[in-house]
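As you look at this complex, bear in mind that one protein chain is not there, while each of the others sits in place.
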Amino acid sequence: MTTAPLLDIKDLTVTYDSGAAAVRGVDLTLEAGQKLGIAGESGCGKSTLALALLRLLPAGAKLTGEVLLDGEDVLTMKWGRLRAVRWAGASIVFQGAMHSLNAVHRVGDQIAEPMLIHGTVPASGVRKKVTGLLEHVGLPASRADAYPHELSGGQRQRVMIAMALACDPKLIVADEPTTALDVMIQAQILRLIEQLVAEQDVGLIMISHDLAVLADTCDRLAVMYAGRVVEQGPASEVYAAARHPYGKALSAAFPRIGDPSSRHAPRGLAGDPPDPSDLPSGCTFHPRCPVAIEACSVEDQELRGERDWQAACLHV
Amino acid sequence: MTTTDASTKDAPAKDAAAKSPRTLARERRRRSVARFWRQYRTHRAGLFGLAALALFVLLALLAPLLVGADVQSVTKAPGKPLEAPSGEFLLGTDKDGRSMLGLLIWGARFSLTVGFLAAALSVAIGTLIGITAGHYKGWYSTVIMRVTDWFLVMPTLVLAIALASVLSRSIWTIILAIGVTTWPTTARLVRAQTLAVESRPYIERAKALGGGHSHIMTRHVLPNVMPLVLAQTTLVISSAVLTEATLAFLGLGDPTVTSWGGLLQDARDSGATTKWWYVMPPGIAIALVALSFTLCGRAVESVLNPRLGASR
Partner (left out) sequence: MTESTLLSAADVHVTFPGRRGSGSARAVDGVHLALGKGEIVALVGESGCGKTTLARTLLGLEKPTAGHITFDGAPLSYDSRSLKAYRNRVQLVLQDPSGSLNPRHTVYEAVAEGLRVHGYAGDEQAKVAEALARAGLRPPERFFQRYPHELSGGQRQRVVIAGALVLDPELIVADEPVASLDASVRGEILALLLSLREELGLSALVVTHDLGLAWNIGDRVAVMYLGRVVETGTVEEVLTSPQHPYTQALLSVLPEAPGEPVVLTGEPPDPTRIPGGCRFHARCQVLASGEAERAGVADACRTKDLPVLSAEHRTQAACHWAARAVTPQGPEASPAP
């Protein structure tokens, strides 16, 4: 028996008020210093999963299962403890950097806010800490006096990361951290995230629909479809040779430049993601699956394969 | 190589092909009205306002049957001047011995007509100016908005009094006076909404399709400002009813017709302000109608624009 992992999600389900089953039985673990990528298209439950980790879901959402953060169950935690965990234990970097920052406060004050609320840093030391954080994310200390609209998209995302780091969390959840950014800025931000994870030994969960980005940044990859993990394994291997047909489709969606087979041949997946309140029978992917057989519309599939690399498909 | 993006469920869409687009559109409209009503029903104050309004409108429409035009006649007045309420005259009589209840019911016709028409005029002007000012940028917008601001800071009542006293005295003068003085609020609101709509990408798409100014204003902007305009209309009606009463009270109304404001003025002129049955009923009626329209307007606003309604 080794020590408990940093994050251990056991059979987590989230059902919204409307009856939509957004997350349907997810098991995931993450060690400190490890980077886990969660891939999937909009509506697959990946953002809901991220919010569920810190119980940030709207009232009316029903959660079952366990989310063990350092051995403590977030889902049954008392309110006061949860508040402490939300900053010091784990923090989230959201995708819309413009909307997640308050337009009328200087960014330095916004970074300082959680430290003051949680009293993790003495008031006299806050300014110094903010300066340090900004430098850490590659922004000059003078930018602490800027308002969000004075910063570019990439700089704002850096501020968001500085905010997430403010209380030295053990886990960072990044929800589409680079989606709206240019390739060059995306590369800068990804480098920054990688470097911070390596330096501070925190756990990272990164959520994206771009498998290439995740494979490049993360150690492990979990592909989600209709609220379930349908494939998980070592990031670069899953990206290179996914076993689940949905994983294959996702990794083929963004071409490798120079690969003649994708030249003038974009590859996609027909059909739309299923409605979470009206899921197809059997394997939820079967209506869109290029290799579905008759049994797929009846039999639901569990994750199978070796412990390290599993996929939920009849063909594995 | 294209794919059918069709999901296999969706029963209603399946028989859609069988029906003509027109019947489908009608069904859809009926459904959206039903949805509107379901949400409106949840606003208790809005329901109260609507019920009160229905009563007033019904009374006004049925006035010729209920009391007849004769109630206005001074020569055929059935009672003695300033009689207190009794079994015969439930609300007493006025200075000429006419039935107050009858006059009150008859007055609803005038007050409501002026309210509706003046509000329609005001909102029409406001919408036209708001949309054009929001759509055409540059000097046109600047000039128009300065004019609007000027009207906005002008005390509405003073302007209306000036207009009503210069023009000949008739119902149309009152409508015009109210209409041309109360449009600026609507214009401001509509312009702001127009600017928001105009920044949406579908406007860019419409332009790239070759759509001209009138196409964009009528096909894209107007439907998107309509909910706002609708809510604004009910609010303007209530203030128009109030302004009409004020003008009449100040003696600027049409002396040949009976209106609630006119009744109050009669009461003041004849020095009968101590007779409560002469003063209270018209006053309460004015307040009730204005309140009902406001309640309806707020409810409509919050149904059509949930974000605005949140600040109720």
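The first chain written gets the first letter, and so on, giving A and B; residue counts start at 1 in each chain.
In this section, a residue touches a chain if its C-beta (ideal position, glycine included) is under 8 Å from a C-beta of that chain, and two chains touch if they have at least 3 such contacts.
Model, not experiment: these values are computed from the prediction.
In the complete complex, the residue from A:R81, A:K128 or A:R263 that touches the missing chain is A:R263. From the options B:E88, B:E204 or B:D269, the residue with contact to the unseen chain in the full assembly is B:E204. Of A:A32, A:A212 or A:L303, it is A:A212 that touches the chain left out of the display.
Taking the complete complex into account, A:A187 is the one of A:A187, A:L279 or A:L314 that touches the chain left out. Across the interface with the omitted chain, chain A contributes residues 41-42, 152-155, 182-188, 191, 209-213, 215-217, 246, 249-250, 252-258, 262-270, 272-273.
For chain B, the residues touching the chain absent from view are 1-6, 10, 13-14, 16-17, 21, 24-25, 28, 200-202, 204-212, 215, 219-220, 223-224.
Operating definition for what follows: only the chains that are shown with their structure count from here on.
Per-chain CA centroids place chain A at a distance of 52 Å from chain B.
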